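Missing here: one protein chain of the complex. Every other protein chain is in place.
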């Protein structure tokens, strides 16, 4: 781990000012991913600005029935919040499916969104990785990629500086993506709001950047807009172990039914791409149509038609398809009950 | 007259329990806390084959707090040690992760940071790490581990297979697996003049003595290794590995107490692994299930710097009767770290394959797989043609079937559903050899004081602290509180290491022998010290001695996601006299669960281009977590086998893992109708 200076600020603006003057610095939230990456030599900040207790650790009501989640709210506390459990079951389920009780106690809401990929080439500084060491190539496309992206990845071969097939590891982000959450950010230039749709990016030609945030921008809160029909929603995570493992595939879904017709639907997929993947093709296919297994399957297949799997992760396409179909069937069965 | 209740057989709670639960039992790295120690960090090669062409430690040396950087150029020269231990002795690189330098510093933070500042250049070639049965360089080793013959052939196997009315011909693959005890290997070393003092995580301090004395040119008297508590091992801590030599070098160069704790990532390259296997099983049978031929051909890997020939098919030599039989073992020498022993080396992967093939044969015959095994029970060892000392597989199978509720099972696969779950059950048999190794024990008697029983045994979680005290108490005819046990120290009487399920069968008799020398003797006021010993006799030649067992498992497979759950398992064992039912049950439980982990989770993936283990941490190399384990029912049959030791014990550390993966794999087939022949059975394989 590289040597660093540890700094505290009086308030968020002070933290932003500190980091603005430290081009190689970083914010420290719960540290559950950053300290891990620093110990591996993957993250090498020279200044750490502790923001764990700077931003809000409260979950507050929004006028539309939504919730404003302070960036410092620990994952465990957010999952335990009765309003989250009752209004947004998929959000509580996503949080509870992530990591372990210990990690959820320490990890913050803001930090969770900024987790970095668990690709083993990214976390091993002796291996090529365009995300960690731009231009070094990609070890995963010819190596271990069983749990890598099948949607929206860049694969121009192992030697290309663009290639990246990493996935985003957060469960919470997938649920927030389905809920059209907005991320409130404080930066040197002031406050701005970033829709979840715009927060995480696909690798494109620059896999080194996970998000659209600029250096020094600090997440202060996440707004989850009200969505009454999210009471019937689910987060289904498929993983190698029964617990304490990253997703192979996950589905966040909410559905609003009018009798047997899909009035509206939200679907996001995890474990499939460099960013939480909003399944807009499937949503469009379903909206206004029948809530039947055939329709769900057709929508899932339409969404996954864009998949470009590698040899060892092709299973994710049928796995995501059947998991999505089952999740929608469960929600519609609940709605009818 | 006082009667002393027998301690052996009683469910005594672990004597080391109160310290362990509070975290007060000191493990290797937790010694010498006030020693002003220096910390050692290892620089590893990312290259799997080649040569160091340039190495420069000056950048690391310049970091404040760094005391020394050792490379192959300037590290202390080692005496005659086997090739895999010649660390920092030459510029050759033989596997990814090989140590090429160490940094010694005042703090662990500084040492670890400075690792990245050692500049190394390599001349490298493409690594050769892919095991295949089609390789043209497979070779037959002279002998297998533990002295087993490489091949065995009886009768005309090919003819018998060709003539068999019913047969199976299937290939099973098991992957690289890593022991991964939760305590990472650690060594604390200090030179007190010309005496080397070590606190080390190992499976028997005496196991290390020959290598370390030879490597550093010292006598046994100049070496003192202490290891009272060991945080799991499963084989990886049985032998000396390079990190111990590096810590000793660091202590020598700095003149300080040197502490070296491997990182979890380093546990994948520096302390061995279980070889992957490719196993072709061919079974021939008559329509009534009587086996006519058994053929088990194994391909496995070893490393450039060591020949490790695992005895994968040796259990097949004794499991079932059949007139024609063959086992073979072939090795590929690859650019990988040296393999080592991992819980039931040989039997765990080998019996997975045999017991899966037996299940496939039962299906081909339309027969109950329990009945198929009962049908082929041999009355003597079928290859060695000697009697069993005891063999109670039949009792294990029948009692296990009873406990599990096997009767009435519909043997058809893929026909049971509960909601989205496909449900099935499976069975497999287990066996593990019984043997004993030479050991000595000392007892000091002083009137009015507890007996002090000393033996360089080690407790790696087996319960030896407790069971040896029970054995000593009974042999001395005193209550347990009249015995003080000392283990885990190379200055205590020499004993075999904890491995091969031989702890109790080797150490127990030595303690009993010492106690018997004290019996009927008056202890003088000044005290009396006796030494007992025990070792193998000719029983190993005259008898075939093994523990046996039967596993039953229920498996559920989610038809939408391919997720596999094991809500219940039953294991019944015939493993000789059980010294302590509480700790014994835990041993069986741990083995069965590690078998579940082998069945569903464990696989270290070698990157074929770079040659390293790509998933080298506990987030990516999965071992079973609490939520993966359901109800586990464990029982044993009454058995006392005194052929090998007066305790009548057989050893129980390994048999729990043997066969449990097969029972789960067989249940998966019964649930789904699909046979996964390459472990682990992860959800992706449902979508093939």
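Going by the order they are written in, the chains are A and B; count residues from 1 in each one.
Basically, a residue touches a chain if its C-beta (ideal position, glycine included) is under 8 Å from a C-beta of that chain, and two chains touch if they have at least 3 such contacts.
Following the convention adopted for this analysis, contacts and distances are computed from a predicted model.
For the chain of the complex excluded from view, the name given in UniProt is "Xanthine dehydrogenase YagT iron-sulfur-binding subunit" [choices: "Phosphonate C-P lyase system protein PhnG", "Deoxyribose-phosphate aldolase", "Xanthine dehydrogenase YagT iron-sulfur-binding subunit" or "Branched-chain amino acid ABC transporter permease"]. Shown chains touched by the hidden one, complex as a whole: A, B. Interface note for the absent chain: among B:183, B:297, B:359 or B:513, the touching residue is B:183. Checked against the full complex, the one of B:84, B:128 or B:261 touching the unshown chain is B:261.
Contact with the omitted chain, checked across B:152, B:440, B:462 or B:544, is made by B:462. Across A:19, A:92, A:230 or A:272, the residue that sits in touch with the chain not pictured is A:92.
Per the touch definition above, the residue from B:103, B:230, B:285 or B:553 contacting the chain not shown is B:230. Taking the whole complex into account, chain A touches the unshown chain at residues 1, 3-6, 28, 30-32, 35-36, 38-40, 48, 50, 52, 76, 79-80, 82, 85-86, 89, 92-93, 96-97, 99-103, 105-106, 241-244.
Within chain B, the residues in touch with the undisplayed chain are 13-14, 16-27, 29-30, 33-34, 39, 107-110, 113, 180-184, 229-234, 261, 263-264, 460-463, 582-583, 585-587, 589-590, 592-594, 597, 617-619, 623-629, 631-632.
Just so it is clear, only the chains that are shown with their structure count from here on.
Residues 44, 46, 109, 112-113, 116, 265, 420, 559-563, 565, 601, 605, 607-610, 612, 614-617, 619-620, 622, 624-628, 682-688 of chain B are the ones that touch chain A when the two sit in their complex.
Remark: chain A residues 1-3, 39, 41, 118, 120-121, 123-127, 139, 142-144, 146, 238-246, 248-249, 314-316, 318-319, 322-323, 325-326 touch chain B in the complex.
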